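Working notes, structure below.
All protein chains but one are shown at their positions in the complex.
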Amino acid sequence: MNKTFQKILAKAKSENRSCFVAFVTGMDPDYESSKKILIELSKYCDCIEIGVSFNTSTSDSSIIMSANDRAIKSGAKTGKIFQLIKEVKSEVKSDTAFVTMGYLNQIHVYGIDNYINDCKKSGVDGCIVVDSNNEAPEDDQIFKGLTKNNMAYIKLIAPTNDDNYIKQSLKKSSSWLYIVSYAGVTGSKEVNLDNVKKLSKMIRKQSKIPIGVGFGIKNYDDVKKVSKLADLVVCGSSIVEKIKEGSQKGLTNQNLAQFVGEYVKTLSEGVKH
Amino acid sequence: MNKTFQKILAKAKSENRSCFVAFVTGMDPDYESSKKILIELSKYCDCIEIGVSFNTSTSDSSIIMSANDRAIKSGAKTGKIFQLIKEVKSEVKSDTAFVTMGYLNQIHVYGIDNYINDCKKSGVDGCIVVDSNNEAPEDDQIFKGLTKNNMAYIKLIAPTNDDNYIKQSLKKSSSWLYIVSYAGVTGSKEVNLDNVKKLSKMIRKQSKIPIGVGFGIKNYDDVKKVSKLADLVVCGSSIVEKIKEGSQKGLTNQNLAQFVGEYVKTLSEGVKH
Amino acid sequence: MKIPPFKELNAPDSLGYWTNKKTGEKYGGQYISPLLIPNLKKVEVGFQKAMKNKKFLTNLEEQLVNHIGIVTPILRSKELEDIAGGEKKIGKIFLKRTDLHHDSSHKPVSAFSSVYFAKHILKAKKIITETGASMNARAVASACAKLGLECEVHIGAVDAEKVSLNKDITELYGAKIIECHDSTKTLLPAMAAALRSWQSDPSAMYVVGSCCGPHPYPLMVRTFASIIGRIAKKQMQELTGKLPSTVFAVCGGGSNLSAISYPYYNDKKVNIFGIESAGKGISSGAHAATITGKAPIGILLGARSNVLMNEDGQINESHTEASGLDFSGTGPEICYMASTGKIKFRATTDKEAQETFLMMCRKTGILPAIEACYVIHAALKEIKRRKNPRENHLIHLCGSGESNVGRMLKYKRDNE
Partner (left out) sequence: MKIPPFKELNAPDSLGYWTNKKTGEKYGGQYISPLLIPNLKKVEVGFQKAMKNKKFLTNLEEQLVNHIGIVTPILRSKELEDIAGGEKKIGKIFLKRTDLHHDSSHKPVSAFSSVYFAKHILKAKKIITETGASMNARAVASACAKLGLECEVHIGAVDAEKVSLNKDITELYGAKIIECHDSTKTLLPAMAAALRSWQSDPSAMYVVGSCCGPHPYPLMVRTFASIIGRIAKKQMQELTGKLPSTVFAVCGGGSNLSAISYPYYNDKKVNIFGIESAGKGISSGAHAATITGKAPIGILLGARSNVLMNEDGQINESHTEASGLDFSGTGPEICYMASTGKIKFRATTDKEAQETFLMMCRKTGILPAIEACYVIHAALKEIKRRKNPRENHLIHLCGSGESNVGRMLKYKRDNE
């Protein structure tokens, strides 16, 4: 297991709570603001998932697609995101884990080995690659590269996936596994606890890997409910919406970071059991 | 031969000239004006050809079609045209011949026998039925009816008609035969004297019937040229245009009649050999 | 597919008349100014020659098959059967898919044949035609483009102003489009203008958009168009092993009706139905239902036939949503067949046709020409009435509706 994840999971356990994971798109709305936001959020989050924008993603909600658009407009590129993470890490004292979330095309274009190297160099703790099929040759390469370099490979599992798929995913997952709470798009429905319970049960039969849950977790109550079932609780769309709201108000940099930070602080308090 | 035609042809011969025939659409632009025009024109014309408006005629030029439209708008109907001719005849002292020019559909609807009766009653001297095919049963009926009642049946012959067609037409023509000077639409081209010569020659081989010529005779010079070749010279489009011009100026009744009359007077002077 | 050769089943006399033996009434003929008589004679003689010219007929057929695509399928429509009450109650419904033709209607069959005839038999260099909604113009212009003849199209100025996909396509095909500003500025004066133009240019050939006009046009158009029916009859025989009980087609001028029904003229057991547009209802007077509306016999555009007209013989304008049916007359042979009772007539209102259009789109996935919707509505009604599970019904789906989309979408949105 990746060291940072080891630490935050242990810490959370000791505090009788789950880990809180925030998702934001890297460089949304721009490099400097995003940097301040990430630094601010790391005060309240055990882990931050940073979206690497892809303009033709197949699985993002409209909310996240527009965040991607804003980021791309302000110059987001794979390399820039690494720089951002590196700079943020250097200013953050706590053990916040940083995870990239992106699509295979950009990693492919960047070069898989190159990507893994730069993850390592910039202090990334793990990667999510939404559309990397377990059976694809690229997936093997990513899995091997991350594992070799002690970074987490975080696989997504949906309620509609079958046993076989879960098995495959478990084989390649390290540090934690990401359960999608419903078959749908991020932010589109309410978190589905029944699905989570069912999936956790299936996974628990085969593995002790920590379980994160995301999709549809929008407020303090959602966080609270899910944290009873999960080791990590992921909030995305509502935070991204907050960034949009703040920047539409004209806030930038530190002010925006505080505005988003206050929101995330409240959310994150839900993880206390 | 119809008596009126006998007279006017004889008179013209004695004066060493051709007959002058004017075409106007009956009731163009309205009943009263048309009546005055016809009375006025009869001073200068040996024969007046009165168009019975048909809204779907297949052989009239746009000039004549709009005259037809004007006439129909002011209430032109077959019966009304008979009334018009009758009233005009009663006021005209000279031996002007009156000829109706129309299409078969209206005659068919009016009833062929009824039509011939009303021609007779209103003093019509002859009829032109543009689209009555020599071989059609209706044509026989019209021919017989007119002949029986001593009215002229005036057939049209075009430069493109063959010997056989001319023969057929000659059989049914009485009083005179109408030569169309070119294959085209009234008013669309210059009168074609070569065609006229050729056709006259063909006809003369078979018959002594008087020959009228029309299509493309627009001014004094045209009339003059044609009158050397023909027994009757027919002017249409340019007179109809004059009526339109006068009525667009706002002239009505007597003023319009005089305006058109002056124009026709000049034209008609062309027939003097 | 081997296409059955043409066989004359209902010849007019030498003057172009079909005479009803019971009533003595004549239909057809050649009522035209002497200036056009020689032009018509040339066409008449040429047509007789053409119909005996094996090479001409074979080459024409090859072009119709491969260029116009006349060997269209016959689709058994379970969807329509279900709408009419189910196969077990009403029998089987077959659609002749003429909508799949090149240029999307039956018009290209006679248009292409006529232009091919003009080129190869008459050696003409130019074609003159008229148009209302431009379906005919599109078909003629296409044939002229392919065969390298000049194409002159007369269109009423009012019609020319209307947005029209077919008019635009006619222009793309390179036709010269002449606007007619006479009288109502619609189809009838445009037809007159075309005839006048031919009168001025006898070396050209005039092509008519339906089985109308002076002899030999009604004869020629139905003879050319009947290849659709010859194929369909053979297909139906292969599909069902017998003659259909009913044959339905819409009737404007009558070309698509005679196209599909002609081969059945002597088959006593086949019920032929011609469907007219009742417009806003026959009693309203605003319709195009010459025969159903019992229009009297008149002489329109060179032929004796039933004609919408007033008591003075002035032609009345027809009124219908379907521009392809917007004509004040009906072809003489069709009027004759109506008078003998061999073709029965029905009429569908615009509203009924529009609803049928929407139904066809939604339930069959076919975009029919609005013209075809008049026949489908009436056919379903008649089929329901007959209620005979042993019957096979043949409906002529005579065109596809790309050019109706704008108006029909508006209708849909306004009525939902």
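Think of it as A, B and C in the order they're written, each chain with its own count starting at 1.
Everything that follows uses one rule, which is that a residue touches a chain if its C-beta (ideal position, glycine included) is under 8 Å from a C-beta of that chain, and two chains touch if they have at least 3 such contacts.
Treat the numbers as computed from the prediction; the structure is a model and nothing was measured.
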Touch partners, limited to displayed chains, of the chain removed from view: A, C
Residue of C:L15, C:V71 or C:A286 in touch with the missing chain, whole complex considered: C:V71
Contact with the hidden chain (one of C:K42, C:H120 or C:K146): C:K146
For chain C, residues in touch with the removed chain: 65-67, 69, 71-76, 79, 97, 99-104, 141-147, 165, 168-169, 171-174, 358, 361-367, 402, 405-406, 408-409, 412
For chain A, residues in touch with the removed chain: 54-62, 65-66, 68-69, 72, 77-79, 103-110, 130-133, 135-137, 155-158, 160-162, 165, 169, 180, 183-185, 188-189
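Operating definition for what follows: only the chains that are shown with their structure count from here on.
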Category of the chain touch graph - line, ring, star, complete, other: other
Of all other chains, the one whose Cα centre sits farthest from chain A: B
Closest chain to the centre of mass proxy, which here is the mean CA position: C
Centroid distance [mean C-alpha coordinates] between chain C and chain A, Å: 67
CA centroid of chain B to CA centroid of chain C, Å: 38
Between chain B and chain A, distance of the C-alpha-averaged centres to the nearest whole Å: 97
